[in-house]
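Quick one: this structure, given as structure tokens, is what I'll be asking you about.
All protein chains of the complex are present and in place, except for one that has been dropped.
Entry: subunit A
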């Protein structure tokens, strides 16, 4: 019996030692995404994108002396701030992560930032939170995002409409943070450019009938109807009703409305429609798509490239600072994302790590042509779409 106890004690000691050791020779990065909830169809590709960057750099001799990087997944749920906070808390306290790739939806990202990241000094780089409110959030310099703020998209869409000579529009938006923030940003930018917004009316998603909404929009009038909603939800319903009643012929759409089901449903009826969606003309996107398809994931899936970039930026910043502690590396992120320096595409992380080790500068481009503006968010590059002969066509980038 005594023998057995001794063995057990010895075993637990070695286990403890092994456990402690794993803490010292690996860096843990949280991958906090909404694996359940409204965007659950997008997150597998996002997580795979982030983990591609992690496995690419893990164990590289130039990364903090060959340290491994381990991803730790957590469920952000998209809608439940308490659950997301608990998941992030667990990552920090029991797994010991020092950086989080996430979260995804704007609401839970705000909650995790305020309740977990800032109190514990953990960095967060979100690939997809686009709410304009996050620009103003108290973050101690710990929060970054590789997706642009919707405020930026509002400006881009307003600029396109002004250039097309459209001077008055009616706006309808989906009744949530995304729609409201987007509509406010658009309205401010459009009015500044001398345009007139005749009405900005919300619509609820998941209703069958939008004739009352369209009645109000039509009565207010305008050269075009700006729809800032979702293509599989109320946005398309409003457009259908507007077409049926002949209220509007010309539409301008936000990114939530850009999708194949748009042209499948309306075809040539909406020729001339203008739209914007995040997108850029860079070689990184193609490189990433090829890398992803080799790894068996869909690299063109929304925000997969942004996720790769978010994880890669964290890793390069850690390497530059030579420390996995967020308070040390948070100051390096902006420098790595922007010029000057050697341009880094997806799949070139080991080259970047080599340059950093040699004391050089890198300008991380990644899958999405990363370019950060203060206070640490993507400047935002948008593709401008037009519906031509019943098909969505990219007519330019801005």
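Just so we're on the same page, a residue touches a chain if its C-beta (ideal position, glycine included) is under 8 Å from a C-beta of that chain, and two chains touch if they have at least 3 such contacts; residues count from 1.
One rule holds for everything that comes next: contacts and distances are computed from a predicted model.
Engineer: With one chain of the assembly withheld, which option in "Branched-chain amino acid ABC transporter permease", "Ligase-associated DNA damage response DEXH box helicase", "Phenylpropionate dioxygenase, large terminal subunit" or "Quinol:cytochrome c oxidoreductase iron-sulfur protein" matches that chain's UniProt protein name?
Structural biologist: "Branched-chain amino acid ABC transporter permease"
Engineer: Hey, which of A:65, A:206 or A:340 is the one touching the hidden chain?
Structural biologist: The single option touching the absent chain is A:206.
Engineer: Taking the entire complex into account, which one of A:246, A:296 or A:359 touches the absent chain?
Structural biologist: Missing-chain contact among the listed residues: A:246.
Engineer: Since one chain isn't shown, list which residues of subunit A touch it in the complete complex.
Structural biologist: Looking at subunit A, the ones touching the missing chain are residues 175, 199, 201-204, 206-209, 211-216, 218-221, 232, 237, 244-247, 265.
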